[in-house]
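In what follows, a single structure is set out as structure tokens and then discussed.
Partial complex: the chains shown occupy the same locations as in the complete assembly.
Going by the order they are written in, the chains are A, B and C; count residues from 1 in each one.
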Amino acid sequence: MMKVAIVGAGSIGFTRGIVRDILGVPEFRDNTHFAFTDISKRNLDMVYRLCKRDMEANGVKSKITATLDRRAAFKGANYVFCVVRVGGLEAFQTDIDIPLRYGVDQCVGDTLCAGGIMYAQRGIPVLLEFCKDIAEVAAPGCVFITHSNPMAMNTWACNKYGHGVKTIGLCHGVEGGHRLIANAFGLPVEEVDIVCAGINHQTWYIQIKHKGKDLTGRLLAALEKHPVYSKTEKVRIDMLRRFGYFSTESNGHLSEYVPWYRKRPREIRKWISLDSWILGETGGYLRVCTENRRWFETDFPNWMKAEPWTFGPEHRGGEHGSHIIEGLETGRCYRGHFNVVNNGCITNLPPDCVVEVPGYVDANGLNIPIVGALPLGCAGVLNNSVSVQRLGVEAAAHGDDELLRQAMMLDPLTGAVCNPPEIWQMVDEFLVEQARWLPQYKNAIRRARRRLKKSKRDRTFIKTKRSYKGAARKHVKTAAELRKQRRK
Amino acid sequence: MMKVAIVGAGSIGFTRGIVRDILGVPEFRDNTHFAFTDISKRNLDMVYRLCKRDMEANGVKSKITATLDRRAAFKGANYVFCVVRVGGLEAFQTDIDIPLRYGVDQCVGDTLCAGGIMYAQRGIPVLLEFCKDIAEVAAPGCVFITHSNPMAMNTWACNKYGHGVKTIGLCHGVEGGHRLIANAFGLPVEEVDIVCAGINHQTWYIQIKHKGKDLTGRLLAALEKHPVYSKTEKVRIDMLRRFGYFSTESNGHLSEYVPWYRKRPREIRKWISLDSWILGETGGYLRVCTENRRWFETDFPNWMKAEPWTFGPEHRGGEHGSHIIEGLETGRCYRGHFNVVNNGCITNLPPDCVVEVPGYVDANGLNIPIVGALPLGCAGVLNNSVSVQRLGVEAAAHGDDELLRQAMMLDPLTGAVCNPPEIWQMVDEFLVEQARWLPQYKNAIRRARRRLKKSKRDRTFIKTKRSYKGAARKHVKTAAELRKQRRK
Amino acid sequence: MMKVAIVGAGSIGFTRGIVRDILGVPEFRDNTHFAFTDISKRNLDMVYRLCKRDMEANGVKSKITATLDRRAAFKGANYVFCVVRVGGLEAFQTDIDIPLRYGVDQCVGDTLCAGGIMYAQRGIPVLLEFCKDIAEVAAPGCVFITHSNPMAMNTWACNKYGHGVKTIGLCHGVEGGHRLIANAFGLPVEEVDIVCAGINHQTWYIQIKHKGKDLTGRLLAALEKHPVYSKTEKVRIDMLRRFGYFSTESNGHLSEYVPWYRKRPREIRKWISLDSWILGETGGYLRVCTENRRWFETDFPNWMKAEPWTFGPEHRGGEHGSHIIEGLETGRCYRGHFNVVNNGCITNLPPDCVVEVPGYVDANGLNIPIVGALPLGCAGVLNNSVSVQRLGVEAAAHGDDELLRQAMMLDPLTGAVCNPPEIWQMVDEFLVEQARWLPQYKNAIRRARRRLKKSKRDRTFIKTKRSYKGAARKHVKTAAELRKQRRK
């Protein structure tokens, strides 16, 4: 029996989906043991009940166990999925709010930029603990599949410091962009072939083909005249215009990885759209996560009343996870875009960084083709991000706040907005306000606390915009408001 | 309409097969233009008539043209297949006979060792001419697919000096070994997954799996107790015993790439089998080629009387060629083992050498996964061969006989049998006797001729075994004998 | 007789110095032929007369020739020095002024940032012409020694596209910093050992030792308490504080390579000093060059009246040039810091970029030791600059304005100040205003001209600050004022 552990299994949507996806593979239907684990007993119970009900309704012989004991869940596992968010919404709030005081206005803040760098500081020590457990108790050759952001930094840390555990990072950004491209051309997505290569959330569509015909150079025109995208994706289209290639990530996300679009508060609104949280809204993702949680807490009873999900090959969702396992276990070849150590795949990015590139999974393993050199400008943009990631990873793994500060300085948007004293003070504020999730920084936190106290006392503390809400902030709906909205 | 040119199309078996394979793909059936070219008008006519008849019998709308004008054939081609043998049997005879005089006893002599090195000297200038023509007149992005030996050296030269033409080298050695492995385990070949990596004819099965279970370490025992292979494949089994991994090439072929099995005439017979030409017989391939030609010249009239071949997906043969085109043109993913520039795929072989490794072909192109490091001993064996190949390629491309002599010296078997003065004299004899196929060596040939004349005159010519037939030579059958044999 | 050609020989100070330095080597004193060439006959005459007089006064038997015919000067040369400035002060003025309209406030503007990138566009085509001439008419193995900025981009282009001419880039920035460091510690410069590694003008002192004791970590404290440097070198000290290592270039220069110190006009004055043009003044170098030229034109007659210079080992200046030649020709080992293709010397910078690193010159050649990895943050800062340089070099060599625009976008300071539409319009203005020095951009200039005309017509031209003088501009003195000043 194949054992699949899920850590952070309380992420109900993900967990329920991966169970459905895996049990939709005939060979796995009656043959899989899911081991759920989480730090929240309540969430674990909820997801267990939902999934159990789904499985019973479909009459499968696979089984689920749920436990707060992570090592018990990992014991003998062949695959471990990770969907944890270290610090949850509480920490996330400060990822957005602290940089805003210094003028750094993020939309998502979970990848790069000040928020993403801090997210890595919280997550990496925890993921490395998972890796240690896997190395010690999981089945030999167990594959660690992580969805946790910041994807590139987390996957980098696990592959470098994770006790030899093979780690793959998964994201569906490439598929989202793929659909958008197909739409822009008015083509069915199945007919559009893409090669996408870069780093997670900054992956470039370096080749777009339709029935053998190369469309890469025609995308700009198609997007510029598209009635919706020309309004909602201005940053992405502008990057395509300047660099010649389209990038995976949504308008709002992309805008926070580069120095050009969010550094002047009065201009931000020109580049973004407020139609969806992901198109550029200040703290958009934080808002939507907060609302989702509020909604979920109200709505959960209804979930148990709704119809159970149906399993089967035709009901699988879009996540790579079940396909990777299917490829490895059955040999049916699956092509997706995965996050792995570069190792020469993209020749003009460093060999040790984590890239997002095509992969072919079959019984022989995960096969990462050599992509070669990215176009020079595209590589230039990514190399800057990779420097930030490398500093972020090493800082997180060693609790080295010097490197953490350097990561912030080299971050393109942070560096375009702040000056060095501001950046250092911002890091001090981060260390102190997120102290409980940063055990590796114990000494640095003590020094930061002392420094802040002193600077406030002697009035050298740099004045910040404590009440600044950002250039494009929206109201976070209450549960009541959400209910009202859903009803419409 | 897709245009497929075939140079050396007079290789009837190959050409007829590739036509059948390609037209067996529904999308290509009525949509392909084959352009045959050869230097022999007679062979070209014969193959044209045979293929034309096959096509008519199958009612396909694709077309064939045949021409002695190579550039006309290449004009606008999307794919060019190459199956030429420069110098033909006449030169091949000297590839075997000259080294024998010096005690170097080859079975095949078309890959490495003295014969293989000389074969590259003849072939490379011709293949580079083909590349030049392709670069100038074929369709942009035309893929050059070569089957000509020595595969690794030829493909290396084309990719390095071939005017930017993308060249892939194809061989079915990996498939042959794959079947042998499956047989040894008594498993259907479809159930055995393999990763094979190395250089052509010295590719190592570094991973063998059956339904996810790793069998790599069990192959030695399976072969040692196999009733046939334990007798016919002694060299391969011995290499597996010493290095831990099985190698692609037949017993006879493998024995001539390494210093250990053919250096002592009295021992050769212990390591080989005479059951088939490829198991180690002296000049085995030369004999079988000679017999085949004799037979073909007698038998051709019968071919035209036999039933035409039937086309269709179920009638395709084992060659990669049609599958590569299918993958590129239709996007249906095909996995095979191909010869390509290493470029970091095998991390402990030089980046510029040509490796034989897995590849995934689809609408995105030929995707070569990163294999990583070979086991140290396996890499050691190959690195020696790669040095020989590199010297052979540079010698051939520049007509540099210093490098040619160094290639011979570093060749493992030649170096284990001869001393340096012998090797230099052997090269002199090669240059003079193969002069007509070595235009790039004009000056070196003049010097070699002078040197040989002088050394014979002043009796410093090293005595050679001019009438030596080798340790395991068989009689070359006449057409009459062959007829008799077939009748049985 | 050794022949040393100097192109741009009209740079009187440099040329006169190198003649004195070379003739100060006993072996070269009576044995050197200097061939001066320039595009200005007047300057050539002036420098010829000065140097001739020096040589006669010292009674050396070496000789000088001066010619407007560059190839005649290069003919048979063993060494060619280059000190040209393509476009002169006239182009330089626009390098400073155009970016200022967009808020990019440069102090020097000859290395990176908008001005430096444009300087490379003008210089590279000319330097490549020099290389072509050298390859064709100079002595075999002739070494091309260039002092022209932007050093890194120029040297990169010559080594990559310069027809195989070995090019070394020379700068005395490392020595300047070395002296400053020694001063900060109150030590004689001869007692302080340094290893400096990076890219020209951004080279990091990664090891500072005094009699074997490592002082690297003590420099920050020494500078912070230094009465002068703590005021004049605030940017450099701040970088040292943030990144742990000191950087070669002056305060003003360094501030324009990074995004942190010159992006807010009101803050610039806090980080710089107006004590010397090089400490941060807006267009400081342009001012001083302009004044120097004015002064020189007035003052030249006095030069001819002053004492001739004295030659001799003890009268050599600080330039590397004569020492390199001495090392190569006499074998006396010289250690300096030179600009060469990286080629693995600094392992965490790309192998193809041009680095400034230690070198040992002796009769065996220019020996560049492997430095290894730079500290991560230092490497991060440089990798950004290298991306800009690579785009700048390829743009200049191919006249590709797409790459030129990408170079500008990725430039740290330009990217921190401008948004993409501004950057593109700025490039258009550059192309049009510097058209006469940018022959390789002919087509791009035509398109830029059209675009500017159209945008002005339809009022989409982005408003710029045409009369903005920068945050820290000083008056350019007239010849009369300079005379007055000197008198004091």
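Assume a residue touches a chain if its C-beta (ideal position, glycine included) is under 8 Å from a C-beta of that chain, and two chains touch if they have at least 3 such contacts.
Treat the numbers as computed from the prediction; the structure is a model and nothing was measured.
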(request) Given the 3 placed subunits, let me have the overall number of copies in this structure's complex. (result) 4
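One rule holds for everything that comes next: only the chains that are shown with their structure count from here on.
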(request) Would you pick out the chains that touch chain A and also touch chain C? (result) none
(message) Please compute the angle of the rotation superposing chain B on chain C (C-alpha atoms), rounded to a multiple of 5 degrees.
(response) 180
(request) Determine, using the mean of C-alpha atoms as each chain's centre, which chain is farthest from chain A. (result) B
(message) Could you work out how far the Cα centre of chain A sits from that of chain C, in whole Å?
(response) 44
(request) Starting from the mean Cα coordinates of chain B and chain C, work out the distance between those two points in Å. (result) 56
(request) Report the inter-chain centroid distance for chain A and chain B in whole angstrom, where each centroid is the mean of the CA atoms. (result) 48
(request) Would you give the residues of chain C that are in contact with at least 2 other chains, written as numbers and ranges? (result) none
(request) Enumerate the contact residues on chain A facing chain B in the complex. (result) 193-195, 207, 209, 212, 328-329, 331, 333, 335, 343-345, 347, 358, 360, 362-365, 367-370, 372
(message) Quick check on the complex: what are the chain C residues that touch chain A?
(response) 238, 241-244, 258-261, 263-264, 267, 348, 350, 376-377, 379-381, 383-384, 387-388, 390-391, 394, 402-403, 405-406, 409-410, 412, 415-416, 418-420, 424
